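The other protein chains are all here in position, but one chain of the complex has been omitted.
Chain nomenclature is as follows: A and B, assigned in order of appearance, with residue numbering initiated at 1 for each chain independently.
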Amino acid sequence: MSHLKPVVGVSEGITLLFIFISSKVFLAHVTFILHDGMNASWVIPIINTLIGLLGVLLLVAVLNGHPGKDLVEIGEELAGPYINTLFSLFYLAVFVIGAGFTLRFISERVVAGFLPDTPISMVTLSFLVGTVTVAYLGLEAVARTARFLVVVLVVSTLALVLLTIPFWQGHVFYPLLGGGVWEVLRGALTTTGTYVQILLLGIIYPFLPQGKARLVGVWGVLIAGFFFTIMVLVPILIFSFPTVTEMALPTFEMARIINIGRFGQRMEVVFLPIWVFANMIFMAVSLYAGAAVLARLFKLGDYRPFVLAVTVFTTVTAFIPLNSAQASYWNHAYLSRYSFYALVLIMLALLLAARLRGKGGAKNEKGV
Amino acid sequence: MKRVFSVVLLLVTVLMLGGCYDYSEPDEKAWILALGLDKGRQNVLTVTAVIAIPKAIAGGGGGEPAAGGAGGGTFFTVSMETPTLLSFLELLDAVVDRRADMSQTKWLVFSRELAEDIGIGKYFGPITRFPQFRRSVHVIICEGRAEDFLEQGKPILEDNVGKYYELLMRGWRYTEFIPFDTFHFLHLKSNTVGVAPVAPLAALNRKEPVYEDNTPKPKGAYQAGRLPRRGGGEIELMGGAAFKEGRMVGTLDGDQVGVQKMFFGTLKRTILDVPDPEHPGFFIIVDVTPRYNPRVDVRIGEDGLPEISVEVGLEGTIMSIQSGEEYETPDRLPVLEQAVERAYLEDINRTVAKSQELGADFLGLGLHAKKLFHTWPQWVAYDWNAKYPDATITVSVDYRVRRVGLIHETVPLK
Partner (left out) sequence: MFSWLKTLSKFIMYQKPQPAPSVFESGIEDRPLEEGEKAKAKAKAGGNGGSDTDSNDSGQANQDQHQLRDGEQNSRKNGSRKRNSRRGKQRNAAIQEKYSDKVAENQDIDQILNQKVELSYRLEENKQVLEKLFRVPENKDAVFRSLSIGTEPPAQAMLVFIDGITNAQVQNLAVLQPLMLLSGARDIRQNRKGDTPAEAGVFLQGQECPRLGADSGGGEPVNKETSPFLDFFDRVKQAVLPNNQVAEGRTYDQVVYDVLNGNSALFIEGYNQALLLETKGWHFRSVSPPQVEAVIRGPQEGFTEMLRVNTTLVRKIIHRPSLVTEFVKVGDAAPMQCAVMYMADIANPDLVKEVKRRLESIRADYAHQAGLVEQMIEDNPLHMVPQVLTTERPDRVASNVLEGKVAVLVGGNPFVMIMPCTFFNLMQSPEDAYVRWPFGAFMRLIRYAGLFLALLLPAHYVAIVAYHQEFIPTDLLMAITGAREKVPFPSIVEVLIMEAAFELIREAGVRIPGTIGTTLGIVGALILGQAAVAANIVSPILIIVVAVTALGSFAIPNYSFSLSIRLLRFVYILLASLSGLLGILVGVFIHVGVMSTVKSFGVPFLAPAAPVTRKGRDYFLRGPVWQQETRPDYLDPLKTKRQPQISRGWLNGGDGKGGKERL
């Protein structure tokens, strides 16, 4: 550990952001989109990505007005401590609820798919041990771990996609419009919460190289959008519309049908790293970011005391749902639907406040 | 340092005691390689499991070679009367000392009786939901009872009965008689409007004669259970079982399966016996491979019924001309090509008629009709399945000879 301020390079920043946004494609998130858009669901992630891009540009506009400060500090400066507490609680909720439901869901999946006799607490514990350790080591450790493991993730994901090519069917695109234009659009607009995780950019902003936040944000969203689109499209191609909606974990089923001769069957174990690493990175980021929000909120210099606190929150959240189905439904209802609009409202409020104060004679450091 | 070490050690010990819930040695499990389902005698179902005997397959401990012999003794079957498929899994542990595990299952055999009367649709549930099953398993419909079928179906060439099952099914690659549909496709096609699944049909060797005379019959006219033969393994796999709404509605013979496979691009090649147009009683034998996937053009007629035209493109090699007639010259080739086209058209028409008769669109023509609609609700509202049997279907075949084999021009026998 260095005595210097941690630095997250552009590449690590992009990696961190896109994994944080898109790790949920490996969970049940995709299934909900498939329900909304029928066989034309693959359009939804594309629309979502465009909306996410707008959101990230808005966020960068807020951030660039205050170099060297993160979203909580900016809120403190612009909206005052009381309103900012509300904002920060929203940020915290995004991280903690996301991590909690993810923890629950991935643990349930591991129990269901790989370790049927193991109690879920053991699985949860092993996930927590890994993520807490890395989150505790700091943002640099989280970012570099993500950057190092992203190779494994991307290669396995692409392999997963490519190995299922023999199962792709061309007819699934028809009828072209799926449930109809309005249905698809409604599906897209009600699942924008996919991109609420761009919030991370606001937390790591002070550690990014000067003036690179927009680059990181845009590329993070674009790459995440690419994986979203692929991971919605490919299950449709393989399982075709009505069947695909019945799966809890489309990526898992994709891994299970891969069949390269008599030797290469039943390969889901090979793709276990995708689910485990993607979600562990997601959770490590969440734990760190949650702790960082708390540290800023309480104006402490070090996030470390809060990592364990956030872990406790997360674990408690994880076990509020009574079953795995509830966990995925709640995650969708609370995070993936409308939370993005709340974030956008906060951004707009902050921008408005900045404009008002800027006219009031305070420093105005606009510009990229 | 010492403190850190002892904490780590303690943690490891605690984890060791707490962990290992799923730890199980492979020799503590009974590997089920195939499952058979019959209508029950004393309960709803009779479920049969084929359980491998690894020590016989691997040749036992001390590194001795495999026992060899006719594959006998490398597996045993257990049949039990159970209410559901999965309750069998637990019942099995009352009989077999090792914990039953279905993750290596290759075949899921339904007896024809069960498939026709009850249907297999309600067994899709456990297979898609229960993690030990997987979608790559093959669903087989067998004539007679599945318990007999599995018990007597002993491999000759293999020790490992799992390999036997897999290699038998692998025949889809080089014969037209074995449909390709794994459970994955079976399930998809059952769920999708506009296509119906075909499962492989299997049977035990029928000992008594099937046909009464020796009139010529195309080879593809056979199907499992009606294959006149002597010798070989007990199991035969040929033809298919057509399904509609999860219930078996009829059987397809070898040639019909071949046509079905051609529509899904899984037909690699087939050998066709064509009657010689100029020498009755003689056959021309050609090799047929698809040139492109059949071009299907669907229009909705004024009466709301679909009008379908299918264009099939084939190519191939002359393998034998029994009569010695010189068909190989470029100007004479069309004669031969037309003969092949006629013969194949007959197969296709037979198959199409069969599918309309059964009301099961196993050729997947509905998938092409889907393109005419803009949204899913419209497509569902059209109710393809109801309209398909009354559709007008016209088929054209185009066969080209590409190669003539090793003979340039035949010299007739003198």
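To be clear about the criterion, a contact is a pair of C-beta atoms (placed from the backbone, for glycine too) under 8 Å apart; a residue touches a chain by one contact, two chains touch by 3 or more.
Values in this document were obtained by computation on a predicted structure and should not be read as measured data.
Participant: Using the touch definition from the top, which of B:Ala52, B:Leu85, B:Val195 or B:Ala391 touches the missing chain?
Facilitator: Selected residue, touching the omitted chain: B:Ala52.
Participant: So which of A:Gly98, A:Gly138 or A:Gly179 would be touching the chain we can't see?
Facilitator: With A:Gly98, A:Gly138 or A:Gly179 as choices, the missing chain is touched by A:Gly138.
Participant: To test your reading of the contact rule: which positions on chain A touch the chain that is missing from view?
Facilitator: 1-3, 7-12, 110, 114-115, 118, 122-123, 126-127, 129-131, 133-134, 137-138, 140-145, 147-149, 262-263, 265-270, 272-273, 276-277, 280, 284
Participant: Contact with the hidden chain only, please: which chain B residues?
Facilitator: Spelled out for chain B, the touching residues are 12, 15-16, 19-20, 22-27, 29, 31, 33, 52, 54-63, 101, 103-104, 106, 132, 160, 162-163, 166.
Here is the rule we use: only the chains that are shown with their structure count from here on.
Participant: For the complex, which residues does chain B have touching chain A?
Facilitator: Against chain A, chain B makes touches at 18-19, 21-22, 103-104, 128, 131, 134-136, 163, 166, 170, 184, 187-188, 191-192, 367-368, 370-371, 373-379.
Participant: Contact residues on chain A for chain B in the complex?
Facilitator: 38-39, 112-119, 122, 167, 171, 174-180, 239-243, 246, 253, 256-257, 259, 262, 265-266
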